[in-house]
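Yeah, one chain of the complex is gone here, protein chain that is, but the others are all in their spots.
Going by the order they are written in, the chains are A, B and C; count residues from 1 in each one.
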Amino acid sequence: MRFFSDNTASVCPEILEAIHAANQELAVAYGDDPWTRRLDEVLGEFFGARVRAFVVATGTAANSLALATLTPPYGAIYCHHEAHIACDECGAPGFFCGGAQLERIAGEDGKITADALAATLDSMSVSVHSVQPAAVSISQATELGTAYRAAEIAALCEVAHARGLRVHMDGARFANAVAHLGCSPAEVTWRAGIDVLSFGATKNGALGAEAVVFFDPTLVRDFELRRKRAGHLLSKSRFVSAQLLAYVESGVWRRNAERANGFARRIGAAAGERLLHPVQANEVFVRLGAAGKAALRAAGFEFYDWGSPAAGEARLVASWDQSERHVDALCAALTAP
Amino acid sequence: MRFFSDNTASVCPEILEAIHAANQELAVAYGDDPWTRRLDEVLGEFFGARVRAFVVATGTAANSLALATLTPPYGAIYCHHEAHIACDECGAPGFFCGGAQLERIAGEDGKITADALAATLDSMSVSVHSVQPAAVSISQATELGTAYRAAEIAALCEVAHARGLRVHMDGARFANAVAHLGCSPAEVTWRAGIDVLSFGATKNGALGAEAVVFFDPTLVRDFELRRKRAGHLLSKSRFVSAQLLAYVESGVWRRNAERANGFARRIGAAAGERLLHPVQANEVFVRLGAAGKAALRAAGFEFYDWGSPAAGEARLVASWDQSERHVDALCAALTAP
Amino acid sequence: MRFFSDNTASVCPEILEAIHAANQELAVAYGDDPWTRRLDEVLGEFFGARVRAFVVATGTAANSLALATLTPPYGAIYCHHEAHIACDECGAPGFFCGGAQLERIAGEDGKITADALAATLDSMSVSVHSVQPAAVSISQATELGTAYRAAEIAALCEVAHARGLRVHMDGARFANAVAHLGCSPAEVTWRAGIDVLSFGATKNGALGAEAVVFFDPTLVRDFELRRKRAGHLLSKSRFVSAQLLAYVESGVWRRNAERANGFARRIGAAAGERLLHPVQANEVFVRLGAAGKAALRAAGFEFYDWGSPAAGEARLVASWDQSERHVDALCAALTAP
Partner (left out) sequence: MRFFSDNTASVCPEILEAIHAANQELAVAYGDDPWTRRLDEVLGEFFGARVRAFVVATGTAANSLALATLTPPYGAIYCHHEAHIACDECGAPGFFCGGAQLERIAGEDGKITADALAATLDSMSVSVHSVQPAAVSISQATELGTAYRAAEIAALCEVAHARGLRVHMDGARFANAVAHLGCSPAEVTWRAGIDVLSFGATKNGALGAEAVVFFDPTLVRDFELRRKRAGHLLSKSRFVSAQLLAYVESGVWRRNAERANGFARRIGAAAGERLLHPVQANEVFVRLGAAGKAALRAAGFEFYDWGSPAAGEARLVASWDQSERHVDALCAALTAP
């Protein structure tokens, strides 16, 4: 019974069907195909704004390419202490940006507050000797399974923009956050001030499909050249674009996210007092103790330790295709006396 | 009637079927799945050698990651003057290697000769002031649609190895070359001295699947870390691995390559005297003149200019799924008085 | 009356004399001259160990080149939250290391403790997704004017080495620390476990002379190539080497450091309760309040704010060539009622 990661989930039928449908004879390569050419329009409707969108195959590529268009090599990127870009991408932002420096900010439940950002930026002495503040990156949902509310994002963006920084959102679990908040995609992105979004579908039912979505078209600049030289311009781009079109147009983005979120809420409820963070997406962080973890594993549940194994904390992730029976069993195990 | 590029071709049924078959419930992410775990063994059998293989989604990623494991940032990579890595990857080798320098060598029909390589290396004065010769990269089939014979490769590798350089092969059209030569995959790779191969399937019927195949396992070193930080570790790697397993195990690699090569040979024969290079894979380079090109296009044929438009040269590529009727029409048009 | 920085000081006569003495006819360029060739031996005697030493013109170059020989592009470098490499080198370590990530550790008085280092390293989950811990960098004297004792360094190095990390020391004010501690250069470097030292002379009386000193010759590897391609191999290296030889052989390193340290101690004593950190080198950090700073400046004293101007904190640096009269005046101003 796997609660490892939504990265392990299968491809949902609507998306696999779209791949089939795109498999018709010869198309033009490298993104000049009918599917990719529809992307700006379809995502523009989804977000209720003019956008420029580019497909890539991984979230790390989306994040790092987006940040590299915002950040010079001598720039600084501000992110949460436990951000994916800081902890789980093997230094990708430094690589893509040509050496830019990550500046990490602490904050509860995986979030940076506007105040903490302002305090960090104000305490820095900026000169030719320092790195130059360039971008802020936040995750929605966060690494700790919480979701920023629109007002929180707007406050952060205001602090950043007032000081000349741009704001990137790592939306690897964007659908889960939006489904939880019950808001529109626009409310937590451009309307709140987000400049560029890594819009992930892979964790929520796609085979491998992410889009970098620019809400400010002046920022696109050299994105396409950076993507190409990083090996992220896919020759058969149509098969990635087709996944994203289906993801958005069929509504599976919300349906899958709601299913996973619902499971996570049930698991969170079963965990009760042992919860480490509010459950606002599809991840549940629980303090189980070494014995508790061992007991769950002995009962057939698979999941990752959170932090060092000795810490006794666990991460339980519900995927869009999780078996309901397994969730029932996990809840029962968590509530067993 | 499209003769643009094999990048525009569809996915062949056996490979699409393999993607379906891999779409079963939850697997472990990031390559620790049953499909990816079989890759070394299956490719090892294919090549008749112990190999270490890693999947990525694009040929540019495969080439650059392979070269980055062989080449320090102050290294030099020797390649043909018209190599894909020098002309068509937007500087990717420089990016992945942290600034390594490409040294280009001229040669007929897209090939470097052992003598030209030796002369180039011997004329360089190597010191702390110069870049340090590190790797040679050749393409099989070449950018000009020709195939290196095993003896040619062996001679090149001998020159390179004798001077401490490693040899990489860009095998974006590896199947086409092997099908033409009628040899085994081993003969033109490790037996001839190749250290690492970019083994491409995308142009020959896959959706998006390339493998970096190391024949010398001591060279693997930090490949996995470099892949991760470049955003090329796919969370759902099983869907790429499954394509490669099907490609090799079902024999479609050879069937598709032979079909495309056969078409190219027919087109080449129709071109006759106007051929610029021998046809030894699935690409045909023809001197048509401006009028000849315009006439073909007026007749509904789509293809790329080769070199500047004024040069009057055309590249015609036959894909694995090319319509026989279109090839008939093209041959007729080329032989029309 | 300037208390800005020891970077503003003049060149001491012994060192200027050595530059003159080296200005004899034609020498061999790029470090193959008699002065540079003596460096390993003379610094070896100074440190009481076999060393390999390389000259460069700036401390930033020394630090970054040293770290780049220890750290792969996907590596992590651990340093104090206020380290010069993190705050005052415009991202140089990220540039030289090809994107390596700085991980900052908090600690009192500018020091990392062995416990804090161990806790940081133990809390990191190292996998293909994370950066790879590679090096620790400490400053001696620290950015806050304190000096690590030999036992503190040894404890840090033990933690680092036990986990496979190497330890670099930024010794821009190395002489000041050694003069304060009254120890030998060996005690706080290789005997305590330091692998490589940036040995600075510029702040302490040289014109522009730093050496990267490797105590473990196996680490030297590609240092010379990295130095050359960064533009830090000086054609007339003899004039930098001659400065370092004079600095060490004439004993001015200690004499100059003691003079500056003595001034700083006097200023620190005058500051009394307002001191922010113990005075253990030639820098004094004082809480003066906005009014206090304004009053000092009105009286003709020049110095930098520490942190944001609003914070009311000041950094006062005593240089080797500081006028005693100015120090008298500053002490008087600080103790005035």
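One rule holds in what follows: contacts are C-beta pairs under 8 Å (C-beta built on N, C-alpha and C of every residue); 3 or more make two chains touch, one makes a residue touch a chain.
Note that the structure is a prediction, hence the values are computed from the model and not measured.
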Quiz item: From the list A:Lys228, A:His277 or A:Lys293, which touches the chain that is not on show?
Solution: A:Lys228
Exercise. May I ask which residue of C:Phe174, C:Phe199, C:Phe214 or C:Phe239 touches the chain that does not appear here?
Key: C:Phe239
Self-check item: Absent-chain contact - pick from B:Gly31, B:Pro73, B:Pro185 or B:Gly205
Solution: B:Pro73
Quiz item: Out of B:Ala22, B:Leu39, B:Ala62 or B:Ala100, which is the one that touches the chain we can't see?
Solution: B:Ala100
Quiz item: Footprint of the hidden chain on chain B, which residues?
Solution: 73-76, 86-91, 94-95, 97-102, 104, 122-123, 125, 128-132, 307-308
Quiz prompt | Interface residues of chain A (partner: the chain not displayed) | solution = 30, 72-74, 98-99, 128-129, 132, 222, 224-226, 228-229, 233
Quiz item: Considering the entire assembly, which residues of chain C contact the chain that has been omitted?
Solution: 2, 4-5, 7-11, 16, 19-20, 23-30, 56-62, 64-65, 89-92, 95-96, 202-203, 207-208, 225, 228-236, 239, 319, 321-323
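Keep this in mind: only the chains that are shown with their structure count from here on.
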Quiz item: Roughly how far is chain B from chain C, going centre to centre by Cα mean, in whole Å?
Solution: 50
Quiz prompt | chain A and chain C, separation of their C-alpha mean positions in angstrom | solution = 41
Quiz item: Per the centroid of Cα atoms for each chain, what is the distance between chain A and chain B, given in Å?
Solution: 33
Quiz prompt | Where chain C touches two or more other chains, by residue | solution = 73-74, 98-99, 128-129, 132
